[in-house]
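What follows is one structure encoded as structure tokens, with my remarks underneath.
All protein chains of the complex are present and in place, except for one that has been dropped.
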Amino acid sequence: MTASTLERPTAPVARPSAREESDVRRGEARPAWLFIAPFGIFYVLFLIWPIIYMLISSFFNTSLVAKGFGSFAGFGNYAEMLTLPLFWESMWHTIFFTIITTIPLVVLAFVFAILANRVRRAQWFFRLAFFVPFILPSAAIAIVWTFIYSPSTGLWDSLRTALGNPAPNPVLGTPDLALIGVAVTTIWWTIGFNFVLYLAGLQDIPRELYEAAAVDGASQWQQIKSITIPLLGRTTTLVVLLQIIASLKIFDQVYLMTAGGPGTSSQVVLGLVTDTAFTNYRVGAGSAASVLLLIVILIVTGIRQLIERAQNRRAA
Amino acid sequence: MTAVPQRPSGNPSGRFSRRSLLRGGLGAAGALGIAGGLSGCGSAISAGLVGSQLDPGTVTYWNLFGGGDGSRMQTMEATYEKQKGPNSLQAATFAWGNPYYTKVSLATLGDAPPDVAVSHLTRQSNLAIAGLLEPITEDMLAMVGLSSSSFSPKVWEALAVNGQRYAIPIDTHPFVLYYNKDVCEKADLLDGDGNLKEIRGTDQWEAALEAAKKVTGSWGASVATVGDTATSWRWFQSLYSQQTGSTPWLGDGGRKLTYNEDLTIKTLDYIQSLTKKKLMPAITDYTGSQTLMFTGKSAFYLQGEWEITTAESIDGLKFGMVPVPTLFDQPACQGDSHTFVLPRMNRSEDQLKRALGFVKSLLDQSLTWAQGGHIPAYVPTLDSQQYKDLKPQSNYADAVNSVVYDAQAWYSGSGSNFENTVGAQFGLVQQGQATPAAALSTARDQLLVYADTKSPL
Partner (left out) sequence: MASQTVSDPARPEQTARKHRSGVSAAAPPPRRSEAQERKSGQVFTVVSWLVLIVFAVLWLIPSLWAIKTSLTSNATAALGALPILTDWKLTLGSYGTLLAGGDIWNWYLASAITSVITVALTVIFGSMAAYALSRLRFRGRRAVFLAMVLGIMVPPQVLIVPVFAELNAVGLLNTYWAVILPQVPSVIAVFVFKQFFDGLPKEFEESARIDGASFWTIYRRIVLPLSKPVIAAMSIVTFVGVWNNLILPLFVLSNPKLMTIPVGLATVQGSFGQRLSDIQASSILGALPLVILFVIFQRRIVEGVAGSGLKG
């Protein structure tokens, strides 16, 4: 392999080994801390302190419009969230969204990458088509898609009318369709990320393997099945897990396209958090919902670590 | 906390002085070589980097009006700008409902509110209790030649928050009944002048719907049942409030649920019976319910009066508007008012005068505003002949006196959690997917969570 191996930075496998750690050199502590200090200050101010603040306020009736933490609430905010139908509804929407986006995002990205890798020419064009949306602002994407979905006059409804449905249900205005509409937008928007990850993974598969397989008379499909898919297994794990974590944090598209509606039929957890804290002024309850979401994300991240460690062991 | 907090004067105590902190930060900015061009590079940069004031001589104004209201408001803004010269006004329109109120709240907390903002009457009370608004005094009104008697007494009364006023009303916008004149004519529901004959009581109402249905072949009346919780609530609240013995839904600032259970069930039963008898559609959304009336598939359509703009834009549609018919004991309809509020900030006498002058200018244009269906709250316009000549708008001007505002609670008001929660359940009743008792019990459980929660205000 020609490229130096870059560990996925989000996978903290590059922990210093015990040998390195014991290697404390005299006179390096002071400069080391000075080098770390500027970043460290920001890290403490905008990562550590917010986490602490969030934990504390989740146990208080903290109000946006009053000073201080307010009166002590015990586990009241957590109890409220865990018994609030809207919380579970939002959690379910978040999970449902995760499921209906992850599968097409992984499968389509995989297919596109295999095909693009196969044809090899006009790569710039496919990158333009599939990847560019990914780097555009969610707000711009939402404007484009809301327009496409606009009831009766939009591109999508016009198409459905032309195909013989005289009064199609407005996508973003129908409770059962709103989240699916957002999901389609999300697939369009973010597939480029998985696409380039798969392309990178594909380019690391040695050509010799395919050539050897061809010599053995394996068909194209057999080659994909027995070489490409297994060797992209790690990339797939990575893509799936990154996708799940990204979907759990979904906020932008829902806020922009449906604001959680109609009613609450597309509300997601982060939307509930900001609604509770900023619209209802209930920072304490919003913090509790945030903490619960963070716990779910940490669990998924933990599972990811376990899977990657198992894969590393198998690979070793 | 029920008392209205005193407006902090000067720098809110216990906070860093924003200016001094930012001036300190300016040193850091200078180190990055970006402070050099600050002075000449426009007000936004210096406001963004060192918190200086943006456009001191301009009135900033935020509203939430889209559609027809939006374009009428822009006309009114343009009139003001024409009077006061270019750059006298900066208006911004935000998405309706919660996003808008969130923006107003956060901006006020962050010391950057607009000079004037629009608020629903049912939302200004919460903003006021949260300490985000300036009280409006008679002295202030007098600065621009207004007084409390310039406004409809009913609206001015409803504005009170702990004996104080924090808002200047411009209108009342009730839930009303639209009717398709062609259909009603064929169903013999019009009088000699081509106006709807008065409908009183459930018998007459159902008879009218039956007659209309024969003409339309589809429905008698339509009201949104799907995907629009506010409408479901408005329809219910209008009928519920028409009955003797109906009590406000919430009491004690939202800590208690005070609705009349029997009347609620009775009202929901009645609403459901109309869809069960196929006099009204069980499944239709906001625009769908309009289209049914516009296209003659139903004779009547219930919605806020603001949809007049949409109805007027339909080619060949002849329609009229009247207050929601009195089906029970007394006239009543759900409604709200648009008001102007002055978010809390340090204002000079000049700024205050400019802000109030702008409000006065908009009030003076109440007739333009009334064309969008809203009933003026400004008495000189309300009593003017021009308004009385404005049809069908002035036909339901009396509804002002029978409007029922949503009860005050930190989770209540137009577009609030309360409307969403209750309206979602009542929508299920309309659709026939829940019994009135089941829907009420679910709504009650969900509301109790809010009622039992300590108010953040």
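To keep things simple, chains are lettered A and B as they appear, and every chain counts its residues starting from 1.
Note that a residue touches a chain if its C-beta (ideal position, glycine included) is under 8 Å from a C-beta of that chain, and two chains touch if they have at least 3 such contacts.
All values derive from a computational prediction rather than experimental measurement.
Novice: For the unseen chain, which displayed partners does it touch in the full complex?
Specialist: Counted over the whole complex, the chain not pictured touches A, B.
Novice: From the list B:70, B:296 or B:357, which touches the chain that is not on show?
Specialist: Spelled out, the listed residue whose C-beta touches the missing chain is B:70.
Novice: Touching residues of chain A against the unshown chain: what are they?
Specialist: 1-16, 20-21, 23-25, 28-29, 31-33, 35-36, 38-40, 42-43, 45-51, 53-54, 57, 62, 64, 108, 111-112, 114-116, 118-121, 124-127, 129-140, 142-145, 147-148, 152-155, 157-159, 188, 190-191, 193, 196-197, 200-201, 203-204, 207, 211, 214-215, 217, 219-220, 234-235, 238, 242-243, 245-246, 249, 251-252, 255-256, 270, 273-274, 277-278, 283, 286-287, 290, 293-294, 297-298, 301, 312, 315-316
Novice: Could I get the residues of chain B that touch the absent chain, sorted low to high?
Specialist: Missing-chain contacts on chain B: residues 15-18, 21-22, 25, 32, 34, 42-45, 47-51, 54-55, 64-67, 70-71, 74, 90-96, 99, 103, 106-107, 109-113.
Everything below uses one rule, namely that only the chains that are shown with their structure count from here on.
Novice: For the complex, give me every residue of chain A touching chain B.
Specialist: These residues of chain A touch chain B: 61, 63-67, 70-71, 73, 80, 83-86, 151, 167, 170, 173-175, 259, 261-265, 275, 278-283, 285.
Novice: For the complex, which residues does chain B have touching chain A?
Specialist: 1, 14, 95, 97-99, 101-102, 105-106, 109, 130-132, 226-229, 285-288, 410-411, 417, 420, 423-424, 427, 446, 449, 453-454, 456-457
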